[in-house]
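As structure tokens, the structure follows; a few thoughts come after it.
All protein chains but one are shown at their positions in the complex.
Think of it as A and B in the order they're written, each chain with its own count starting at 1.
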Amino acid sequence: MTVSTLPRRLAVVVVVAVIVAFLSIKLGAFRDYQIAEIAYEVTAVAGLTVLTGLSGQISLGHGAFMAIGGYATALVLMHLNWPFIVALVIAAAVTAVAGGVVGVAAARLRGPYLAGATLMLGVALPAVAYAFPATFGGDQGLDVVFTVPSFLGVNFPLTRWQAWVGTAVTLVTLLLLANLCYSRIGRNWRAVRDDDVAAALDGINVAVARIRAFVVSATCAGIAGSLLAVITALVAPGAFTLTLSIALLTAAVIGGLGSLPGALWGSLLIILVPTYATDVASSHGLSSSVGSNIPIAAYGVVLILVMLAFPQGIQGGVRRLIALFGGPLAREREHIATPEHSEKEGSS
Amino acid sequence: MSDALEVDGLVAGYGEVIALDDVHVSAGAGAITAVLGANGAGKTTLLRAISGMIKPRRGRVLLDGADMAGRSPEQMVRAGVAHVPEGQGVIAELTVEENLRIGMMGRRANRGERAAALDESFERFRPLAERRRKLASTLSGGERQMLVIARALLARPRVLLLDEPSLGLAPRVMAQVMDLVVRLSRERGLAIVLVEQNARSALAVADQGLVLNLGRVVAAADAPTLAADVALRHHYLGF
Partner (left out) sequence: MVEFLQFTLSGAVFGMVYAAIALSLVLIWRGTRLLNYAQGGMAMFTTYVAIEVIYRTGSYWAGFVVALAAGMVLGAVCERGVVRLTTGRPPLNAVIVTIGLLILLEGLAGIFYGGQYRSFPAAFSIIGLRVGHTPIGVSRFDVFVAAAVLVTTLAFAAAFKYTAAGLRLRATAFNPTIARLSGIRVARVLTVGWALAGLLGALAGVLVSPSTFLYPNSMDTIFVYGFTAAVIGGLDSPAGSVVGGLLLGIVLSYVGGYLGSQGPDLTALVALGILVVVLMIRPDGLFAGARLRRV
């Protein structure tokens, strides 16, 4: 199974890379920036969708891991002056360790208790930056310097380089993630998610599987945070608020829980809908309090409507469309789908 | 004897699985109808489809001639169908009296009528009266079954669906429960549909029965006929 699909995945990666490169040249600097933004969101959301969708553990605080990755990158670049790729790897490693710690603490927690703990994590961790302003720059944060490498020439726009780097890192991360999901590790996650007692009886070490899922998803978030640092050129507590953590979960669920393409749909939705709504509102010249709040209200409505219309997320909707028009493609995707049965009590 | 309950051409299932295929049942008032068959034959599904816990795909559920298929459980209770599900039928966190009171919530009754009905219940089911204010979790298996049946009766049903009422009970207690079931049908003219794994004891008390296999009715006749059919018993009923 893996052998025949790995080439397919590589092909997808190459095609997407080419498309993005093309778009980044055609479209202007602002769109390039958005591509870069979407890239790091997708990375974080992909990690979260694997954690929640495949291993069944919810996290309302993944912004904390992005913060760890971002600050680690900023500090390495600032104090050690090493190349970005090295800073990225260090940030990933540090976040992986953090993910392990959280995973161990979370291993025995279920559902809403895990939600509560991770929610508080998402709130508390960025506050550390305020508590130690000397190291972390406090409210103002740390500036991050990121430049275009010289071999690309002086006229190569920074935003385009950011889009390229972001996309490249994201695609590699997604590729590795996909391989993991279809491997035995991924199967163990799904087994633990569906029935952890049965999984344990099958010889799967439930705690290790759950911790491993946290480590992997935290690492993805750390990588995303690292990208955020170099793309926005700043790491500050204001970039890693609870709103970010909530947005990541929203993107994961609305895109289609457990689905990597879903991470893309979800990220697109949470980035583009508010931007679009803001554009529409400001083009109508509404007063500032009304004008700035209509996009917020609209975004809320969109979340509700999409969630009600697509209970399996956007990717679920895509799957239904594909099932209508093309059989074989649909069957392969079912493999990685979310749990079959709703666990809500009282539904008869 | 008129048919209090008639099920006609019922098709029901879960997701892709069809659990009941074209099932007919006739349950007369004052009679006990046994539903028999191996595990997975569809017995529980049948009761669920009648009481509204699941929606049938096709077919009719006639209560005194009126089709009630697809109504919700709350509506079925008010229409006179009480379902005593398999296994844990009491709400363990509530007291015995509270469990009984719940049974009356489908009825229109003033406080005096409710109090009278409760007293009547406690009269008939003495062990429950003794434990009135205790949590249902403190009752033994047999007492819990008694409580569940008492609660179902408080809804003043015309049809009583019993799913494995003797499951997990000691033989002596099982006999008492069966005894109770018989008396109920005779005294109150209830139409009782009794699902039982233990076909032998079910046929001993039932007036008629039907045998399900993989969702279909493979035999339907009065109880003595079914009990006498050795081949049928060996094949589907395990004795």
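As a convention for this text, contacts are C-beta pairs under 8 Å (C-beta built on N, C-alpha and C of every residue); 3 or more make two chains touch, one makes a residue touch a chain.
Quantities reported herein were computed from a predicted structural model and do not represent experimental measurements.
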Residue of B:Gly28, B:Gly42, B:Pro56 or B:Gly103 in touch with the missing chain, whole complex considered: B:Gly103
For chain B, residues in touch with the removed chain: 51, 53, 72-74, 77-78, 82-83, 85, 89-94, 98, 101-103, 105-107, 151, 155
Contacts of chain A with the absent chain, listed as residue ranges: 52, 58, 105, 108-110, 112-113, 115-117, 119-121, 123-124, 127-128, 130-131, 196-197, 200-201, 206, 242, 246, 249-250, 253-254, 257, 289-290, 292-304, 307-308, 311-312, 338-339, 342-348
